[in-house]
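Yeah, one chain of the complex is gone here, protein chain that is, but the others are all in their spots.
What follows is chain A.
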Amino acid sequence: MIPLQPPRRLIDVEIDGETVRVPEGSTILDACAVAGKDIPTLCYGDTLTPKNACRVCVVEVEGARTLAPACSRKAEKGMKVGTDTERARQSRKVVLELLASSVDLSTTPRAAEWTKEYDADPARFGDDAATVEQPAKVDNELYVRDYSKCIMCYKCVDACGDQWQNTFAIGVAGRGFDTTISTEFDAPLTDSACVYCGNCVEVCPTGALSFKSEFDMRAEGTWDESKQTETTTICSYCGVGCNLTLHVQDNKIVKVTSPHDNPVTKGNLCVKGRFGYGYV
């Protein structure tokens, strides 16, 4: 049974001169999707409340003093949005440069494509530009935290905390450029409240959090997504019936994800579904 939403009024929004009709309460990003615009996003998660921290999705709203984050700003009736204006493109370009010059974006999907599209040049800040480079934290057998790839999007914290898992094993610590994702007193995960559900890995947009299996294979140079197949099945452990997507390379499961559009679990699993595939 599909729960019926209360009826929502439709409003007209102008995206790059084209009028689109979206339900009231939609974001600008939703409206852009209707208009067929491809807006880059990093910290936006389809299963999470927008944090609008990365600012790559900024668009120009007519009459506004500053640019608006498309992922979180609600579309309003009659709003005129420019997604591809000089000002918005310039901001996206510089934001991509700032990110790429301080964080390792090598495993971020589409980062290279956007860098090219916006003509971003991260090298212009010089060789001694500060970065967040640091050794990867490998303190357990299930997943790895490589914070030199972390763009501080807060998604893992939100997924671990009140938005999904309610475990609160990690938080945001420090301030400014030195901000990190951390357990209390930077303790190893094995000492923390972590329950290894892997729901943080599921939402990480840059590969800063990765399955140990993937991390090891990347280190060996054997990780090859073109040789992988994805099979969605049902978890065999309990009666909830969570969907699992098995990523298989060379006849071996290399990681397990879960479809975000599943109405019950929204991409979340527990430790058994996520990591308990050793018996296969």
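Just so we're on the same page, a contact is a pair of C-beta atoms (placed from the backbone, for glycine too) under 8 Å apart; a residue touches a chain by one contact, two chains touch by 3 or more; residues count from 1.
The criterion applied here is as follows: contacts and distances are computed from a predicted model.
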Q. When you check the chain that is not on display against UniProt, which of "Cobalt ECF transporter T component CbiQ", "Malonate decarboxylase acyl carrier protein", "Nitrous oxide reductase family maturation protein NosD" or "NADH-quinone oxidoreductase subunit E" does it turn out to be?
A. "NADH-quinone oxidoreductase subunit E"
Q | Hidden-chain contact residue, picked from the options A:P23, A:G171 or A:P259 | A | A:G171
Q. Among A:T41, A:S91, A:Q163 or A:Q249, which residue is in contact with the omitted chain in the full complex?
A. A:S91
(Q) Touching the hidden chain in the complete assembly: which of A:A33, A:A53 or A:L142 does that? (A) A:A53
Q) Of the residues in chain A, which ones touch the absent chain? A) 52-56, 58, 66-67, 69, 72, 74, 87, 90-91, 94-95, 98-99, 101-102, 124-126, 128-130, 151-152, 161, 166-179, 182-185, 187, 191-193
